[in-house]
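One structure is given below, represented as structure tokens, and several questions about it will come after.
Note that one protein chain is taken out, while the other chains of the complex remain in position.
As written, the chains take the letters A and B, and residue 1 is the first residue of each chain.
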Amino acid sequence: MNMIDKNIAALAEADTAATKEDAAPHVTFRKVQKTYDGENLIVRDLNLDIRRGEFLTLLGPSGSGKTTCLMMLAGFETPTSGEIRLGDRVINKLPPHKRNIGMVFQNYALFPHMTVRENLKFPLAVRKLPAAEIDKKVDRALNMVQLGVYGERYPQQLSGGQQQRIALARALVFDPELVLMDEPLGALDKQLREHMQMEIKHIQRELGITVVFVTHDQSEALTMSDRIAVFNQGVIQQLADPATLYEKPANNFVANFIGENNALAGIVESVDGDYCHLRLDNKARVQAVMGNPLKKGDKAVLSVRPECVQLNVQSLGCANRLGGYVTEITYLGDHLRVRVELAGRKEIVVKAPAAQHKHRFDLGDAIHVGINPEQLRALDPALGA
Amino acid sequence: MHRIPSKVRPLAVAGAAAMSLLAGTAHADITVISFGGTNQKAQVKAFYEPYTKATGSKIIQGEYNGEQAKIKAMVGAKNVSWDVVEVESPELVRGCEEGLYEKLDFARIGPKADFIPAAVTECGVGIFVWSTVLAYNSDALKAAPTSWADFWDLKKFPGKRGMRKGAKFTLEFALIADGVKPENVYKELATKAGVDRAFKKLDQIKPHIRWWEAGAQAPQLLAAGDVVMTSAFNGRIATAQKEGKKNLKMVWTNNIYDFDSWAIPVGTPKKDEAYKFIAFASKPENQKVFAGEIPYGPTNLKGTALVDKAIVPELPTAPQNMKGAFASNTQFWVEHGEDLEQRFNAWAAK
Partner (left out) sequence: MSKLSATMPAALASENTVSLKRQLGRAERMKKLKYGALIAPLAIFLLLTFVWPISALLKRSVDNPEVIGALPATSALLSDWNGENAPDALVFAAFAREMGEIKGTPVLAGAAKRLNMEQPGFRSLMMKTARAMPPAEGVSPRDALIEADERWADPATWRFLARNATPYTGRYLLASVDRTYDEQGQIVRAGDDQAIYVDVLKRTFGMSAIVTAFCLLLGFPLAYLMATQPPKIANTLMIFVLLPFWTSVLVRVAAWIVLLQTQGLVNQALMALGVTDHPLQLVFNSTGVYIAMVHILLPFMILPMYSVMKGISPTYMRAALSLGCPPFKSFWKIYFPQALPGVSAGALLVFILCMGYYITPALLGSPKEQMASYFVAFYTNQTINWGMAAALSAILFVATLILYMVYTRLTGQQDAASKAR
């Protein structure tokens, strides 16, 4: 690891301009729309500022517009309306080969008729760099991804992970202004994927480059990103750092899409500052923090993470306490997954630390659950669709 | 038979039935091959249909352009499906020597004395006399050509020429156009210098020649305006005229005439029927019908006598048409045919 650090440091040194973090956004989307058939908007009214040097992930289910957004930035798609800026240039009509944006594709897109070295030389040769400089840069990039000895091989002779690293090296070797990654880890197995996540993150941080990363895997997004833009139906639902996104989802969609979530329906009975009182379907009354602006009589969805629900003794100090029966217990080593049926056939999943709760209750036992109001978020079901 | 296992027996029975069925139909029907087009149409009227009516046997028609390869292959493989074939004279002689055609027994055809002497050969009996003449489209030409020299005169008679693709007759006409007398043509062609002379003469009009292969093509080319003049079989032009193409004209000067003959490929399983057909087709009354359909001269002397007086001037055998005409020299073409055809082909491909 020491060795790689050195290599990365060397590459970073050669690239001082990019490491500086500017106040001005690196990429700006302003009122961008995209439609293919003139009827359905794949991207509607997209406004997004990408900061210099950040790792931004576009996260969303398939068809949510995140890839289209990336393709517009790369120049393979043109916005139907609106404006995309790179630095202070409007790049709507700039052809892709003039954008100086590195890109890592889902299936790597390494040129099969060229050796690894030739693949890496390609962007440099196109830029007509002197041969000596090309060799130096290629060597450095190969060492950065620890594949210095594989230069003369053809891509098909490498494993998936190795191809992935070469694709990364190729996207970085010409010192692009920006690197785009389109689900680059989708084809790798779990272990390798987790390893590559760390490696990519590491390199990005060392080089200080701006990365726009597309994925539909929320855990990957949480692991790697500085900020995440959650897409659904062509709209950014929430743009925030991973912790905010997880702890304070802006709406019901985000709450459900990121991490595990318990959703309970209720009606607002009164509003008190940031908090409100609600009545659940089963007549129980609870207090919750307001995630979206709500007023008395509104329908609301209550969202709580499984690990924020307390059981039995631990629930005693909670403002909201509900009774129910244990319907399922799954032992997962460090914690238990407990399914509790509340009155009115509502179910709630609880993650309880195993050390505290092992053998304390059995299937069918009556049990108390407690939720602190600050961890119970009342959201507007109409938002986020 | 009794030892055939029972499972196989139905098959064997069916096979035997099929064989007898084939044999039953096969004995009467014969396959007759001729040169196609209006010639064949006339044969259908004059020979095939009356034969079917008289005997009840059907005739399966086929056509070819005189290539002997298929006959040689059939005879060689002892699997002969052609029973009677119309052949030109050199091919008849060559095929007779090489054992492709049966030596004919004239007792089964008719008295030799009834035929023009030259029409009776070892393996063949003449069907008709035909001529290769100069034909032209009078709409396409201002003046009427009168000789083969005119055929070569591109200034006086501009336009494309048609000729039969091959050395036979083409070389003869070239020498005639170059001023060789008809009686000396084959003497001249037998020498290297004479052949060179003929090809040199052909060089003069080579870029203007459209070659034809089937006899039916010549009147088509003329009528379509693709050529203004062509060598052609007289019967083909005459029938085209009869069909209303009055602008097609013939020049009989220095025409070359020859026989087409019936021959029987060696090894046909229907030799008897083949003889029966040839004898039938050689009857004077049938030859008369044929001449009426297409003006080719009968070979049966009694047939000549029957021919409609109105048709006589159109026949190659009419005295005014015979003036300056000359017979194709079969022996010459047997001897030199392959060599000259090969050279012709080489010349044409250059």
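In this section, a residue touches a chain if its C-beta (ideal position, glycine included) is under 8 Å from a C-beta of that chain, and two chains touch if they have at least 3 such contacts.
No experiment lies behind these values; they were computed from the predicted model shown.
Although it is not drawn here, the omitted chain touches the following shown chains in the complete assembly: A, B.
Within the complete assembly, A:123 is the residue of A:123, A:266, A:291 or A:306 that touches the hidden chain. Looking at A:27, A:86 or A:103, the residue that reaches the missing chain in the full complex is A:103. Contacts to the hidden chain, counted on chain A, fall at residues 74-76, 95-103, 105-107, 109, 111-113, 122-123, 126-127, 154, 156-157, 170-171, 174, 180. Remark: the residues of chain B touching the chain excluded from display are 67-70, 72, 94, 97-100, 165, 199, 210-211, 224-226, 331, 334-336, 338-339, 341-343, 345-350.
The definition used in the following text is that only the chains that are shown with their structure count from here on.
Between the Cα centres of chain A and chain B there is a gap of 90 Å.
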